Each structure stands twice: as C-alpha cells, then as structure tokens.
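Here is the structure we will look at, set down as structure tokens.
Rest of the complex left out; these chains stay put.
When the chains are written out, they are named A, B and C in that same order, and each has its own residue count from 1.
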Amino acid sequence: MKRKPEVAVVMGSDSDLPIMNEAMSILREFGIFYEVKIASAHRSPALTVNFAKCAEKKGIKVIIAGAGGAAHLAGVIASHTALPVVGVPIETKALKGVDSLFSTVQMPSGIPVATMAIGKAGACNAAILAAEILGINDAKLKNKLKLFKKKLADAVTLKNKKLGH
Amino acid sequence: MKRKPEVAVVMGSDSDLPIMNEAMSILREFGIFYEVKIASAHRSPALTVNFAKCAEKKGIKVIIAGAGGAAHLAGVIASHTALPVVGVPIETKALKGVDSLFSTVQMPSGIPVATMAIGKAGACNAAILAAEILGINDAKLKNKLKLFKKKLADAVTLKNKKLGH
Amino acid sequence: MKRKPEVAVVMGSDSDLPIMNEAMSILREFGIFYEVKIASAHRSPALTVNFAKCAEKKGIKVIIAGAGGAAHLAGVIASHTALPVVGVPIETKALKGVDSLFSTVQMPSGIPVATMAIGKAGACNAAILAAEILGINDAKLKNKLKLFKKKLADAVTLKNKKLGH
C-alpha cells in the first residue's frame, strides 16, 4: 500500500460513515491509500474550502464526497479545485435521496461532479471510479480492476451453478 | 428612499435577472434600498464567500439569493453569515425547478434558508418577506405592508365587480 | 429569558409535537420566549384566523407554523398578518412530505411563507431563522447566533480529531 493518500473520502457528517465505509473498503481492496475527512459545506464551510484548496498540493488525485439533502458538499469542493470530484448522494428520511441526487448531479456548466447512485452502491462505485481514473496511468491497478470485474462475472456464473443450471 | 442598502439581491447568473427583477421591483415599491450582485457559488466561489462574510458589516440585514439546478448559492451564503437568507429557486429546463427547490430548501439542521416558490412568484415574495422582516422594527414599513395586503384584497373585490357580481 | 413571547410556534395537530419540539428546544437555547398553539387551518379555522389576526398585537414578531399533507396552516396565517411566517412541512405517510412541501412553499405572489426543510431539520432551522430575524436588532442574540455557528464548525473539527485526522 502506498504511503501518501491519493484519494480523499469526505462526508458531511459522521452519520454518513456507514455508507462511505463502502468506498473505503473498496479502496483498501485495490490498495489505494486514502484519507477520511468530515467536512460540512454548511456547518464548517471554512474547513471545507480549506480542504478543497489544499487537496492537490497534498497529493490527492481524486476526491470522493458524500452528502445528503441539499447536498452541496461535492459541488462546493469542485468549485475550489481542478481535481475530479466524485459525488455520492446519501439517502434522506423524507425524500429518500432524490433531493441529494438532484443537488449533486445538476451542476452548472463549468463545474462537474461525477455523480454516483444513491447510497451504498454509489459509495462503492465512487471508489471503483477512483480506481479506474488512477488506473489510466497505473498498469498494476488496471490489472486489479480487470481481475475485479472478472470476479464479478465469475460470481454470477457460480450463482447459476448453485441454481443447478 | 434610504441611502445604505438593507437588502442584497444575489443571483447565480445574469440570466436570472428577468426573474430576480420581480424582487427588486417590490423592494423599490416598499422604498427599501438594495444592492444587486452576480455571484455564482460554483463559478466564483471566492467572490461569493467574500460577499457573504462582509454583508453584515456593510449594513445588509436580509439577503435574497436566486439560483437554479444544483442551487447551492443561498446555502453557501447562509453558511457564512448570521443574517437571514431568503432563497428563490429558479426554474430549470429539464427538471422545471424541482432540482432548484430541493437544493435550496432541504438544508441541514443549523443553517436555514427561507425558501420561496419556484420562479417569479418566489422572487416577488422574497422581497415581501424581506419587508416583513424589516417591518418588525419599522412601523412605517409595516404600514406600507398592511396597505399592500389591503390592495391585494381590493384588487380581488374589483375583479368581482367586473364580473358583474 | 424575556417574559413576553416574541415567537409563536403553531402546529396543525398535537401529533406534530415531536417534530415541532425541535424548534422550541432551539428557541429555549437562544433564550427566546415563545408560545405554543395547536391550530388547524381546516378543523379549527376560526381559532386559526383569530390567532393570526391578533399575533402582532400580542407582541409576536415571528410565527413558525408546522403542518402536513395539504399543509395550508402557514399560508392561511400569512394571509391574515404582516408578520414573517416560517413554514415547516411535516412528513406524511404516503407522499413523505412532498405534499406538505409543495403546499407550503408554492405560495402565490403577495403572500410569502419562509419554507424550511421537511421534518425535524426544518423545525430546528425555523427557530434559527427566527433568531436570525430577531438578531437583526438584537446584538446579544446575534452574538449567540455566531457562537452557535462556531460551535457547529467546532463539532466538525472534533469529529475529525476522533477519526484520527
């Protein structure tokens, strides 16, 4: 595992940890070193802006940001960096994450946020996307990704065997 | 009309002017002095944060912010000030402003945005709400508000007369 | 704590108390005196209209109204007063509060309702907005608000420390 973190996993609240752990678990599986940060776009704006501005200098290459409701975290970070920012909409009690999804994905021209599915699948995929991005210039990581994808297919084959087909 | 602006009308893009003009027109009707600002939460984050931090010192008492899509403007401003922030969701092409509404209204505990209706009615009402807020300590303005509300009712009575009732 | 209530917390039914208690708890935290009222726009219209008409005379400066479904309470109150009215959409069983949100926020030109998020976060924020409004002319309250916002940020910093960052 590399020493210096290449990916930052940021979330609006520590209550998002059960979701965002999916991302960290995948990052560990791929041997990608990461840092974790609680940073609320609204409750701790200075900390958030500061994090976004300094991420590149610290060696971060991809930022994963998870937030729910009026989910501004990924967008606020994206407005302060030229690094790719991946947004994970967290499910909410009333609107079930549609609010989080729209707040994350409907970014204006100029400031993209790479938006994932709502919830755990999205957190998991944010890490895989980070691996795909880093894999462009890392043959070893790309091989891990191909193996990972092969395992997904093999698992389906295995399940069919269990069904007796 | 007072010299120093008490209300700031901020919007994400000058394409929002036709909507936000509704607010300014009402503010003028109430004799409330205001300043106008283009400030994009995403394209000009430094300008936006700077505006939000300095608004109170400049004498601003209420901030009206209009934005569309992943409408973070009102929320970003609210995170940097203790002034009341009124959000106007601007209609969007595809999602018709539901995205703007959810991004503006679904703020987390701690950072309120007083959200208005989507579009022109919302911009108009943002200014009336500002007048209601300022009117708490301004008897003259409160009287204007009561007169304004009376005129709304009188207009309905007049329309009934035109119908011949 | 001041003797005379400056804020009224109104709700359509006593079943809304667990939500609206969030608002009262914040008001107490800020030392703002408030009164509580059950007033249904539909089941007790006379009581509701009467409350709205008399609120200003009683010294109320901001009205917080929580209701669910075809949530007319905040709008009906706003139509009878020149005070700022803050609406809290209560979550509903089937439509999850989208009905409450649309019924509260989509007010016509002339009669604003300052709409908050659906549910507890909205109730909490309604009280903070009330504090922001009252804080315009109350330096002590404004300081409390700034301290409150600082505490929100400090709590995030603390959570990061717990994560070992």
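By our rule, contacts are C-beta pairs under 8 Å (C-beta built on N, C-alpha and C of every residue); 3 or more make two chains touch, one makes a residue touch a chain.
These figures come from a predicted structure and were not determined experimentally.
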item: Whole-complex copies, counting every chain including the 3 in place; value: 8
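Definition applied: only the chains that are shown with their structure count from here on.
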item: Length of the line joining the C-alpha centres of chain B and chain C, rounded to whole Å; value: 18
item: Touching two or more other chains - residues of chain C; value: 117-118, 121, 149, 152
item: Chain C - residues contacting chain A, complex; value: 91, 96-98, 117-119, 121, 149, 152-153, 155-157, 159-160, 162-163, 165
item: For the chain B and chain A complex, residues of the former touching the latter; value: 12-13, 40-43, 45, 49, 69-72, 75-76, 78-80, 92, 95, 98-99, 102-108, 110-111, 113
item: Touch list for chain A against partner chain C, complex; value: 14, 35-40, 43-47, 69-70, 93-96
